[in-house]
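A single protein chain has been omitted; all remaining protein chains appear in their positions.
Let's turn to chain A:
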Amino acid sequence: MSILKIEDLTLIFGKEKEEALSLLKKGSTKAEILKETGCTVAVKNAAFEIEKGEFFVIMGLSGSGKSSLLRCLNRLIEPTSGNVILNEVNITSLGDKELQNVRRKEMAMVFQKFGLLPHRTVLENVAFGLELQDIPEKEREEKAKKVIELVSLQGYENQPTAALSGGMQQRVGLARALANEPEILLMDEAFSALDPLIRTQMQDELIDLQKTMHKTIVFITHDLDEAIRLGDRIAIMKDGEIIQIGTPEEILTNPATDYVSSFVEKVDRKSIITAASLMFEKPTVAIFRKDGVEGTLRKMRSSGLTALPAVSTDKEFLGFVYLKDILEIKAKGHHTIEAAIITDIPVAYPETTVETMLPFIAENGRAVPIIDKDTRKLLGIVAQTSLLIETTGTSWENITGNSIDNLQNEII
């Protein structure tokens, strides 16, 4: 069941919002609306649902409207039209008091610039959300101490936050959000201001925390690598519109527009792409007890391959047969291919990543067999070339032709 539902959400900045909104409904472009009304369309018809416990990442470059969209969820910015529905309650129509309650109990936010109170200690900062709820000092300090431990800040409780490093400050920011025990965590470029090394470390820790917390997280980033590392699903935004929503792999293997693919090209795909998406599903196989030595040779000849996977009649993967072995046993007068089947072959499963499959191809010119974990049936093969293309991030068309322009664009 979805915990958070965004319906047709539009955000317009400027004076003549109503006019801009009606123009938008009539199908005018952003540029036209800006020209006619002087209004900027920051978010246009955003609609998506987030599941309970999901790590949902909204990715886009600066000016894409991602941070504005996030602020519409807890109404730090009022959306111009549309609904934000949290647990079947329409946030957009709440009064001040109820909205404060949602902010206090159900949604907590972590900021790029941390937003900590410099005149307070770490402990006081972490307990700040609880203080706003008028929870007695003792109780809130107890809670805050637990969360401080969770983000490994113990020992820093009485330090002023201004004395801490960026990574430490963001731990305080995260702890402050967690102390409220919110259902939803809104994270606005939470790690973008940190050094690359610290950032990776914080990402790892967040992933670990999420394994035990199972919070619903909406995470904003401009970094696709970060989005892919963290997100269960990613929404890609451009010019205020969501142009694709999907799992990291869906986005990498099936980018919806040229814009998305231009991003995807730069991503390190090895650890994301799995066998399932590279698999060639109906490979030529030698079927044991059906294809004899002659039949196998014929298949090799017609397909031009020197090695074929061997399967049983009910498609169970047995191993590989090689041309030279077949010829050898043919000379010895064998009729079945049994003697030629090499069984000592590493296999992969549909969910195996390219990264894990890479060592297999180092061995020899053989495709990687992909089998079902339970039934051990052969599902397909992944060709060596596909693995290499995924690893290097280049394909033939990229090397040979039109991609020079793209490369130049990237450099610019």
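Note that in this section a contact is a pair of C-beta atoms (placed from the backbone, for glycine too) under 8 Å apart; a residue touches a chain by one contact, two chains touch by 3 or more; residues count from 1.
We adopt the following convention: contacts and distances are computed from a predicted model.
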Original post:
Under which of the names "MaoC family dehydratase", "Glycine/betaine ABC transporter", "Sulfur dehydrogenase subunit SoxD" or "Multiple sugar transport system permease protein" is the non-displayed chain listed in UniProt?
Top reply: "Glycine/betaine ABC transporter"
Subject >> Touch criterion as defined above, residue of A:M109, A:L178, A:I217 or A:A348 at the omitted chain >> reply: A:M109
**OP:** Can you list, in ascending order, the chain A residues touching the missing chain?
**Re:** 74, 76, 99-105, 107-109, 111-120, 128-129, 131-133, 173, 176, 180, 186
